Structure formats: C-alpha cells, structure tokens
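Just below is one structure, and these are the notes that go with it.
Every protein chain except one is present and positioned as in the full complex.
What follows is subunit A.
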Amino acid sequence: MVNLNGIPPKNGRQYYLGLGLEGSANKLGVGIIKHPVLPRHDNSDLSHECDAEILANIRDTYITPPGEGFLPRDTARHHRNWAVRLVRRALDEAKIDGPADIDVICFTKGPGMGAPLHSVVVVARTLSLLWDVPLVGVNHCVGHIEMGREITKAENPVVLYVSGGNTQAIAYSENRYRIFGETLDIAIGNCLDRFARTLKIPNEPSPGYNIEQLAKQCKNKERLVELPYTVKGMDLSMSGILGYVESLAADLFSHNTRNKLLFDPETKEQIVTVEDICYSLQENLFAMLVEITERAMAHVNSNQVLIVGGVGCNVRLQEMMAQMCHERSNGQVHATDERFCIDNGVMIAQAGLLQYRMGGAVKDLSETVVTQKFRTDEVYVAWRE
C-alpha cells in the first residue's frame, strides 16, 4: 500500500500547495494546485482521487503566422518574456499570502524542445532559491496522465497520449507507465500542424483545431479520399501520410487536372475539396489510433481509455474512441477539455505534488538539468501500487 501522507505539509497546514511551470513546447503554463490531507491516503492506492482543487491555471501560447511553425529560439524568448508575469498572475488568482506557503515548485524536466525547457527551469530554480521551496522535475507525459486520472477519476485506464510532439499508447504496470505502441516517426499533432501549414490556415487557437473545423464542413463524408493506412503492429507511422496529403493539396492548389483522384478525368471538374481531405485525413489517422488503443486494451484486459494531450480535445477522435469502447464490452472513454488536454501548468503541479508527497523532491540542483529526450517509462511511479 502507498502512503501519500509521509511528508507533512509545510507550517502544520492540513493541505499541500504545488506550483507548476510548463514550457516544453509553444505553450507557457503556470498552475497552482491544492491537495487536502486525507486520512484515506495513509494506506491506499488512491492517487487518482486527491480531491485536488485548482487555484490557478494560466496559459499563454506563442502563436506564429499562418504557414509557419514555432522555432525553439523564438519560443524560448516568448517564455522568458512571459514567465514572471504569469507566475505573478497565478499567485494573485490563487490568493496566496506569501510564496513561502507553497510546498513545492514543479517544472517540466522533459521531453520537449531544449531552449524553451531551459528558459522555464531557470525561473523555477530562482524561485526555489528565493523562497526556499523544494523543486520537483516532472516528466511531461506523466503530467498529462496524472492530470487526466485526477479529473476523470479513471482508476487504471489505457492511456492514449496524443499531442504535437508525442503519440503513445500507454498502460500502467508495476510502478511504470509502459509504452505499448508509439509513432515510429512524427507525432500525430505534428502531422496535423504541418498539414495546416501547407494549407496556410491560421495557427490560432491551434492548427489542429482549425483542421477539425474544416473537416466538419466536409459535404462528402461517404466518399473518403483513400490515404495510406500505416499501423505497424503496435506502432504507427505518419510521415508517409503527411507527404501524401501534402502532394494532394499541392495538386489541388495548382489545379493539376491530371490527378484523377481530385479531378474528374472526363469533365476535368474538381471532385475533392480541402474540407474533404481534412476529413479523410482525420478519419484515417484516428482509425489508426483507435486500432492500437484497442489492441493495448486487449493486452491488459482493461475497458477504460483515457485520452490526453492536445489532440485529445478533438471531438471526432473522442467519438471514434467511444464507439470502439462501446462495441467492446461496454467500456468507457475518459477525456478532458482544452483546459487540461492542452499543455498546462496544473498538470505539472499535480504530477509533481504526487512525486513530492512520495519523497521525490530534488536534493541537489544538478538534478534539475532539463532533457529533450525523457521517455515515459523512465519514471518510477512511487504513488501507485
């Protein structure tokens, strides 16, 4: 059994406060979370029922013009410009008297882009030294998983983690979040974002969201544009699909009537629209995700799925997953909305606070070096059975 109350809160309080700083990609997030001390946590496996209260969840996204992606250097500069202001706003919103009241400062240790990660950890270290508050380095993926578990109360789900940088099907076993299947090349969010760049549609609020909206306007849903379907056992490959849809889009824009998929060979009339390609791309990619998730569920005998990560907000993905779960022994799908799906500071605070309560605080600042590669299964999950 796990004892989450081994390390008492500061100043004899009956609750813990965690500050989370996230900046592994183009979102900068600051969150503050509160965990009450609950007697049931003395001896249980209830890390997904912390009765967490979110005191602040502030995010600022670095948005680039249509057709452009975000580069590490510029993103790091954005984070440096905003970090202190966001921390100030979060503290004000949470109405925290003195920063010394905070039990732990949690930051993203990785995986992610090096320069943005580094810009945030410098703030985290300075705050820790300034306020004399311990630090905890959090794995970004584990942050997503723990936030999803706390919000949805899913006890032991198969986790599908889909974002701009990661695509993994994960299941818990013996103190590790184990990766059952993952992408062999690019992440699903990267595939969607780069297609959005080809289409030159806005990156505001997010490129994937705009593709989802275009897909909804598809008037030809019975007739899918045939795309490569690349499930490799438990893994996926998406770079070939991206290359293929990009060539379709190029033919469409240059009005290349020799492409018989897009133009009627007789009349030369256009038979496929951008909306149709967006719809088919989503259907195809999400079907691949549903397939590997179902296989992972069969392996671990689970009937719950938790979808986390930025692409997890996509309503169509949630629908398709729900249909699979329903047809498969009445399972359930758990997903969260954009506040918690998209990168945020609260999720880092949630996972970090769990780690802190199990005695996982940083003992020397040399442990706070950030890393671009940090696999989900490297983390020892002390807070679960």
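Basically, a contact is a pair of C-beta atoms (placed from the backbone, for glycine too) under 8 Å apart; a residue touches a chain by one contact, two chains touch by 3 or more; residues count from 1.
Basically, contacts and distances are computed from a predicted model.
Peer 1: Would you kindly match the missing chain to its UniProt protein name, picking from "Ubiquitin-related modifier 1", "Fanconi anemia core complex-associated protein 100", "N-terminal acetyltransferase A complex catalytic subunit ard1" or "LAMI_0H00804g1_1"?
Peer 2: Hidden chain, UniProt protein name: "LAMI_0H00804g1_1".
Peer 1: Based on the whole complex, identify which of A:Ile33, A:Leu127, A:Met297 or A:Val379 touches the chain you can't see.
Peer 2: Of these options, the touching residue for the absent chain is A:Leu127.
Peer 1: Which residue from A:Arg88, A:Lys232 or A:His255 sits in contact with the chain not drawn here?
Peer 2: Missing-chain contact among the listed residues: A:Arg88.
Peer 1: Touching the absent chain: which residues on subunit A qualify?
Peer 2: Interface residues of subunit A facing the absent chain: 77, 80, 83-85, 87-88, 91, 99, 118-119, 122-123, 125-127, 129-130, 365-366, 368-369.
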